[in-house]
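Removed from the display is one protein chain of the complex; every other protein chain stays in position.
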Amino acid sequence: MAGRTRDFLHTIWNTKGLARYMFWAGAAITAVFVVCAIFAPWIAPYGFDQTSAHGVNFPKLGPYDSHHLLGTNDQFYDIASRMIWGARTGIEVVILSVILAGLIGVPLGLLSGFVGGWVDRVLVFLMDALYAFPSLLLAIVFSFLLKGKLGSGILAAALSLTAIYIPQYFRVVRNTTVSAREATYVEAARAIGARPMTIMRKYLFSNVVQSVPVLATLNAADALGTLAALGFLGLGIQPTEASEWGYDLSRALDDAQGGNWLPAFWPGLMIVLLITALTLVGEGLNETVNPALRRRRLKPVVFSARVPADVAATGPSGGTHGVLDGPDDRPGGGHEEAAT
Amino acid sequence: MSSSAGSGSLARYILVRIILVIPMMLILLTVVFLLLRVAPGDPVSASVGGRLPPAILAQKRAALGLDQPLYQQYLEYLGHVVRFNFGTTISDNQPVLSVIRDKGGATLTLTVGAFLIALVLGLPLGRLAGRYRDSGADAVIRIFGIVTYAAPIFWVGVLLVAFVAAHFPSWPTYGIASAQTTFVVPTHTHILIVDSIIANYWSGVFDILKHCVLPCITLGLLITGVIIRLVRVNVIQALKGDYVEAARARGVPEGRVVRKHAFRNALVPVITVIGLQVALTLSGAVLTETTFNWPGVGTALVNYLNERDYTAVQGLVTFFAVVVVIVSLLVDILNALVDPRVRY
Partner (left out) sequence: MTELRDVGAPVIEGPVLEARDFRVWYATDRGPVRAVDGVSFSLRRGEILGLVGESGCGKSTLGRGLIGLLPDGSSRDGELEFEGRDMLALPGREQRALRGSDLGMIFQEPLTRLNPLMRISGHFEETLRIHRPELSKEEVEQQALAILRLMGIPPTRYHAYPHEFSGGMRQRLMIALALVLRPAFVVADEPTTALDVLVEAQIIRILHDLRTEFETALLLITHNLGIIAEACDRVAVMYAGEIVEIGDAKAVFSHPKHPYTRELLRSTISLSTTGLNYIDGAPPDLVEPPSGCHFHPRCPDAMQICAARHPVDRDHGDGHRAACWATDLAEGLTLDESDRAPLEREEIAVADEA
């Protein structure tokens, strides 16, 4: 199984063309955000809810200067610091929600695929219904419900997003399990000796290892957008709990309409950059992993020189009827070593 | 002979598809009921508790049927939905259906406009990217698609508004129409632009169209990204089709091969998936309406959310569920009309 993982990484490394550039560009941008997230306390000049330093209060909507690289917003916060702390919030929420969705969706999919019958049918129907439902509305409903119980912190936001992504993992794993079961019968009949469970585990692993990373990356991108949307609607993380780009954007809306658009520009740019980066990684992975989409770089065809004797000997009009020449009349066929 | 057989099976297909709506609807409604009626406990005290004396709260509960056992509430809820009764709001005591009627027209105008923009932009761009796969044009179009999908609606909206406000100060940046238009046009269909046309009030129509431009572009760009991706992948897939090679073997020029053979066949799966994007469009509409102060169902939903009006939220969410199910039904029927094979 380690071998399969290595093969997978090997394929990524060897992909060529656009998919490769997309993947690495996305990975590089994502890495920058991850570094910001991990080292936010050291990188950010101020805390995310800090409104004064050294006894001096920050200005409201202050322009950029040596103290505030991107200026301050209407809540007296330092915009640059909020952006860096926002990376931490976004990545925490996204990782939590994607992992939780996987932890629920994958076992449910396995169960549905293994057990089959009416359990399978009901689960498939339920998941399809959830999937068809507008994801933002689902997140809104959940955050609306969780607000009273969990407050409006990172955990509540992550849980609100989890429900959206469960059906996707469910679907992939369930379909893989069903086809793994079918493959098991075929394999077991052909290669007697291998235990069905071994075959199944191998089959499942090799398929899940291909599809789940792609799904998780694309879901992470989507989750980030939904988190920002919740923040924008005032249903997400409150500014005192953590810094969240969507919330900052909603605060900057009125000023932008008045002409001061920079406080709105920065959080939006962060969102676009991270979502685009994650999407590029996901799409790049998808093209790499999915053989139907993969395209390898071809070496152009260069014809070797033609052998003139061939033409003379094989041309329908130039055939030397009935005459058997010695083998030495074939200039192109010089003695070569026998193939070994 | 074949046409009569074809339409017969088409009718049967549509009938089966309509019957399938029932379990799907039932599951969605059950999910909504569980989430919004059972999970929060008592919606009345959650929305207006603390502001009213207990006696009045109890009275309100009884009026909403909240004192009955859950299964009875559930059946009653289903019964109401079947009769298009989505309940009454707690905060301003309005039937949810009348909220939908008053605000639905604006949402419909916005989403239709956005979809038109998305189709006009997305179909040709996706086809171009698919036909010239891995070329420079493909790379640019794909990045455009990813970025428009990645950019939060409200951010694009805010930047557009800031730009227009700075350079074209007279261009409207919020609302669906100027106060004058809203005041003058008599209500018939609750869709302002249609009413305006009926009233033959063309300066009003023009005014509304001007208001539509920014919101429709904003929401339209989001859908454009999705359509580009979809069309591109499906054109690439269709270009590998056997019938495409056969058409080339008959000497059909490449442009026509792409247009008439690959693209048309690529549209079949695209229609299905675009149908699923209704969910995305509704999500996007909520955000677009909030950004542009658009008087639609989305803005209403956000207002009720802030009011913590559970019955209003439940009613509106139920309505969205119904819309999703109906649109998916319509998409499947459209698909059957486009693709003769589906009928079998």
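First chain written, first letter: the chains are A and B, and each begins at residue 1.
What we mean here is this: a residue touches a chain if its C-beta (ideal position, glycine included) is under 8 Å from a C-beta of that chain, and two chains touch if they have at least 3 such contacts.
Keep in mind that this is a model prediction, so the values were computed, not measured.
Listed residues B:T89, B:T148 or B:N265: the one in touch with the omitted chain is B:N265.
The residue from B:A247, B:A279 or B:A300 that touches the chain not shown here is B:A247. One chain is missing from the display, and on chain B it is touched by residues 1-2, 241-243, 245-254, 256, 260-261, 264-265, 268, 338-341, 344. Interface residues of chain A facing the missing partner chain: 296-303, 306-307, 309-311, 313-316, 319-322, 324-327, 329-330, 332-340.
Keep in mind that, in the parts below, only the chains that are shown with their structure count from here on.
Chain B meets chain A in the complex at residues 23-24, 27-28, 31, 35-36, 39-40, 46, 133-134, 138-139, 142, 146-147, 149-155, 158-159, 161-162, 165-166, 173-174, 233, 236-237, 276, 279-280, 282-284, 286-287, 290-291, 301-302, 305-306, 313, 317, 320-321, 324-325, 328.
On chain A, the positions that touch chain B within their shared complex are 17-18, 125-126, 128-130, 132-137, 140-142, 144-145, 148, 221, 225, 228-229, 232-235, 246, 249-250, 252-253, 256-259, 261, 264-265, 267-268, 271-272, 275-276, 279-280, 283, 292-293, 295.
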